[in-house]
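One protein chain is absent from this view; the other protein chains keep their places.
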Amino acid sequence: MSALVLLSVLGVVLLYLGLFSGRGILAPVGILGLLAALVLFAADWHLESTLFGGLVIFDTYARSFSLVLVVVTVLLFLFGMDYYAKVRENVAEHYALMVFSLVGGVLICSFTNLVMLFLGIEILSIPLYILAGGKRDSFRSGEAAFKYFLQGAFASGFLLMGLALIYGATASFDLAAIEAWSAVTANGGNMLFLLGLFLTLAGLAFKVAAVPFHFWSPDVYEGAPTLITAFMSTVVKTAAFAAFYRFIANIQLPGAVENMLVVMTLFTLFLGNIVALRQTQFKRLMAYSSIAHTGFLLLAFLGTDGRTPDVLFYYLGTYALATVGLFIVLTLAKRAALGDENIRIFRGLFRRDPWIAIAAMLMLLSLAGIPLTAGFVAKYRVFVLGIANGFIWTTLFAVLMALVGIYYYILVIREAFTPQDQESKELAVAPINWLVISLCGAGVVALGVWPGLLRI
Amino acid sequence: MILASLRRKLSANVAGGLATALIAGSFVASVLLFMGFDPTSGGRTVKLLDWIDVGGMQIPLALRIDALSLTMMLIVTGIGSLIHLYSIGYMHDDERAPTFFAQLNLFSFAMLMLVMGSNFLITFIGWEGVGLCSYLLIGFWYKTPEYNYAARKAFVMNRIGDVGVVLAMVLLFQRFGTLEYASIMDMASGVNDPLLIAATLFLFIGATGKSAQIPLFTWLPDAMAGPTPVSALIHAATMVTAGIFLTVRSSVLFELAPFTKDIILWIGTATALLAASIGLFQNDIKKVLAYSTVSQLGYMFVALGLGSYSAAMFHVTTHAFFKALLFLGAGSVIHALGGEQDIRKMGGLKGHIKITYFTFLVGTAAIAGLPLLSGFFSKDLILAFAFQRSPVIFGLLLFGALLTTFYMFRLLFLVFYGTYRGKAHPHESPLTMTIPLMVLAVLSVVGGLLNLPHLFGGHEPMKHYLETAAAGIGYEHLELSALTEIILMGITTTLVGFVIYVAYGRFVKTTTLEGEEATMPVFKRLIAQRWRIDELYRALFEKPYAWLSTNLLAVAEKKVMVPLMNGVGDAAIRVGDVVRRVQTGNASFHLLAMLCGLILFLVITLMSN
Amino acid sequence: MEQGIITAIRTVPLDHYVLLSFLLFSIGVAGVVFRRNTIIILMCVELMLNSVNLLLTAFSAYHSDPRAQVFVFFIMLVAAAEVTVGLSILVMMKRNVDSVDVNQLNRLKG
Partner (left out) sequence: MIAALLLLIPCISALALVILRPAQARPIALVSTLASLAVVVFAWISYTGGMVLHYDLDWMNAWGLRFVVGYDGVGLLMLILTAVVFPFIIGAGYGQQHDRPAIFNGLLLFTQTFLFGVFLAQNALLFYIFYELTLIPVFFVLLYWGGENRRNITVRFFIYTLLGGLSLLFGLVYLLIQSGGNGDFTALQALNIPGGTQVWLFWILFLAFAIKLPIFPFHSWQPETYYMAPLQGTMVLGAVMLKMGLFGVYKIVFPIVPLGVEHWQSTVILLALIGAVYAGIIAFRQSDFKRLVAFSSLSHVGVLCAGLFAWNTYGISGSLYQAFAHAILVVGMLYLVGAMQERVGSTDMNAMGGLKSSMPRLAALFLLVLVNAVALPLTQSFVGEWLMFAGLWQVDGWLTLLAVSTIVLGAVYMLYAYQRVMLGPDRANQQLPDATTRDHLYLVPLIAVTLILGVHPGPILELVDAPVLQLLSSLSVN
């Protein structure tokens, strides 16, 4: 698959560019490269191409998710043009590492072999450990990087153990073979398989920040540079979910594991939403909100339904859109507030810049799941799936938690639409940021009104 | 119809004249209708338009012309015209006279609606309408807080009664599927249904509100806050008789519910006595008349309770004459004294305002039931019916009648005899005020002819006339021998004469004035303080209600409901605060927590395997 | 793989390999969770990975399937990369707080 090669090369090129020329052309080159990859992904849409001797297969599912990953990365690069404007060091490395991470993301969207799953996850993660510590002189950034790394490696261990056990039970790393095996073998009969499945899911749950494997996410979201936080909560999350679903989609899950997933869903929904209630740091709030959204997405996993990938795709795509926009707005507000990240900094946003405020409002409403935004359609579909698959009470709980979720988003909106107490600095909005924010804001509404636009 | 013209609002200075002309016009129209009406036809219904028509409920906006409504129309428009005329003089100096006349006309409209309605709901329009007008007119002088209070009290008490009427209507509709009087009365005859008892009781509750019976009578004395013509028209002659009218209208139903009739009888008796006793020591000229009204209404209800509907209507008519007369006379006195209402500050007015004196005398005599005056016939008819039922009731009523005689003559004597005790210079009222007085005086004298009993060579024309409209009248039978009747009349008349003598001795010869309440003996003080019923109601209802209102808000709403709502949210936030502590920030702890979670999930998985 | 070695491996029952690697894994986990020195924690992570390697090799032998051994190489590669990044982060940490105690890192919380 040429797109994969192109992306890898792009990363290397960016690194070299960093050595030789100014920072100015990094983002444009990166964007160009990504767009080229986009074209390559989109070409031969219906062709299923395999790679690496069948370790990877680019089917519609993989192509769709890859497209979203690349598009979101493009948006982030656009944002990066302004974000890195004043940074002197290591900009090229940042871009390059993001591209590398993206490659990992693409790989786990398309894996057909557990080896590739593991490799993909590591390719995705290792650059992130570095990126999280991107602000080298910032204590918080360092702490974030360390915590992320430590917990990531820890979780990798479990994941690996799980993979090894699955292999031990099924004698294969190949997904199709495992699926076939699981279909034949009686559910839960094989302890090794059960344990392996359990540990693998735990490892994957770590990546999507499901409770109780979520501990890294608030700290890392808060400590990492905003751009990287945005990258993590969009690209990484999307890829991780794509992998998660790809893994369990066709495996006959033993009832016990399914129960565990239900409990995990409930825990995740509960903790993400409830703890977010009292967050005052916007990035932390977004971290918990991200955990909460993980809960909703997990709900879509429960049971098997042909519509799940579509729902997942739509949910993650629109979630990424809203999140990217919001992190850009945060950056703008943060600059005006001299680095503060408390949600107070949004106060008076509507007076300072009505358009940005309205776009932010739309994105927040989308995250909250209010009708006519994409978030509503996404949540609605999740609920439909939940009930259709028979998880009525879990869905009811999710609905209740959606209400809790609305509360903290509304608090941010409230800040934006309350006149500020004292004059704070004007919002300086670079045209490129304005463009991206507008795109995201308009996007969540457009996708909410025409949900058919975003589907696998 | 005649009603349309009545609705017109009046604004010009000639409002009074115009209003009077209008109501007089409707009086003429009523008379014409009366002349052209053939009682044997039973009555006819004029449908104006469909009002409520939904899902099987058809209630047209229709009027019914029959003997009963015509009688009431004549009373309302006739006395109404006189009082309008009177008001021109009385309200001469008030800058808001046009408003006054507009409201008075609105009242006439509502009252006519009440009596002419062809079904309960139309009657109810008028029923509530007169309530509203009563509210407006009592509170006409809106700057005085007490008057506003009185107005509200009147409206609210009426409203309580209205609840009864609404329930009765709902019940009747449920039972009969219609609210048309004619249909219900047709269908009801012969029906034996406990529902009817309930319905009639509810109707009676409505009647106690409107017609000021126990327990809802306290508003009427307070209603004297309004201008005197209002007191005469609304609170003496017309509106308060609405309850009697409604009962007569549904006489068929009441005939089928003897239990209700008994209740009416006893409440009527009790009201008659209670109000009469209170009248004994009142010092406000209008209050005396007000309690007398309540008492007389009690007599009417006694008549209803005895099943003697024609007697009740007869008394309604005569009472309208003499009580309007008395009120207008009182108004004339007040007018003469420039607003003074305390009889202790009057006296000896006989010489100053002769016409008023003379007409007032006629009115007093009529209400006391001096022979051959209108009150004599109507009251004695009721007494006769009472005697037929039970001598005890007769005795009680007779006692009430004597009390009436006593306080009325007390009033007469204190106001017009003796020496003048006030300061203002009394002057006779203008012609617009005295003409109505004279007309009413004549009516009070000859009103008895309307229903002259057989004993005096009459044929009870009114009874036979009304019988065509209110079938219940057909059930009443007075089966006393002529001798018994004569004896009863004799007893009554003798005792009345004696009481007048006593009153004369007490108030003309010696002019006994009531002192301060504090100096009275306990029992007398209790009566003078109106049995402290107002205070009782205030303590029983008003204060607890206000307390409840304050505390429901302060406690139930603010301490329970709102905290309950907020509590759920706060609880969620507090839980969030607790759960949040798990995120200690300590990397090792995070790892440990992850591990514990993992083990927990493992246990869950293995347990459910 | 040579048949002889496979035979040699198979002289020990599979369960024992599994138990052993579980044990090693658990030691690694315990070390990660309870030790405070970051370097030791990193070593314990390596221990976890290596226990998996052991397990995979055993499975490989029992399944007569070389693919698992390839995977083992991948794991070693990734472990190396991870440690590289990990150590560099460690250096950054040392520079920032002048300590390698994990408990020093607790500013981000709540």
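Observations on the structure shown:
Going by the order they are written in, the chains are A, B and C; count residues from 1 in each one.
Operating definition for what follows: a residue touches a chain if its C-beta (ideal position, glycine included) is under 8 Å from a C-beta of that chain, and two chains touch if they have at least 3 such contacts.
None of these values were measured; they are calculated from a predicted model.
Shown chains touched by the undisplayed chain in the intact complex: A, B.
Contact with the undisplayed chain is limited, among B:50, B:186, B:262 or B:342, to B:50. The missing chain, though absent from the display, is touched by one residue of A:384, A:430 or A:456; that residue is A:384. Contacts to the hidden chain, counted on subunit B, fall at residues 49-57, 61, 121, 124-125, 127-129, 132, 135-136, 139, 142-145, 148, 151-152, 155-156, 159-160, 162-163, 166-167, 169-171, 173-174, 545-546, 548-550, 552-553, 556-557, 561-562, 564-566, 569. Residue positions on subunit A in contact with the hidden chain: 307, 350, 365, 370-372, 376-377, 380-381, 383-384, 387-388, 392, 395-396, 399-400, 402-403, 406-407, 410-411, 414, 417-418, 451-452, in rising order.
Simple rule for what comes next: only the chains that are shown with their structure count from here on.
Compared on C-beta pairs in contact, B-C and A-C come out with A-C as the pair having more.
For the pair subunit A and subunit B, the distance between C-alpha centroids works out to 78 Å. Between subunit B and subunit C, the centres computed from C-alpha atoms are 98 Å apart. Rounded to whole angstrom units, the spacing between the C-alpha centres of subunit A and subunit C is 27. Shared interface positions of subunit A, i.e. residues touching 2 or more other chains, are given as 146-147, 150, 154, 218-219.
For subunit B, residues that reach two or more other chains under the stated contact definition are 580, 583, 585, 587, 591. Taken in their complex, subunit B has these residues touching subunit A: 569, 572-573, 575-577, 579-580, 583, 585, 587, 590-591, 593-594, 596-598, 600-602, 604-609.
Every residue of subunit C that touches subunit A in the complex is listed here, in rising order: 14, 18, 25, 28-29, 32, 38, 41-42, 45, 48-49, 51-52, 55-56, 59, 63, 65, 67-68, 70-71, 74-75, 78, 81-82, 85-86, 88-90, 92-93, 96-97, 102, 105, 107-110. Residues 146-147, 150-151, 154-155, 158, 188, 194, 198, 202, 206, 211-213, 215-216, 218-219, 254-257, 259-260, 263-264, 271, 274-278, 404, 407 of subunit A touch subunit B in their complex.
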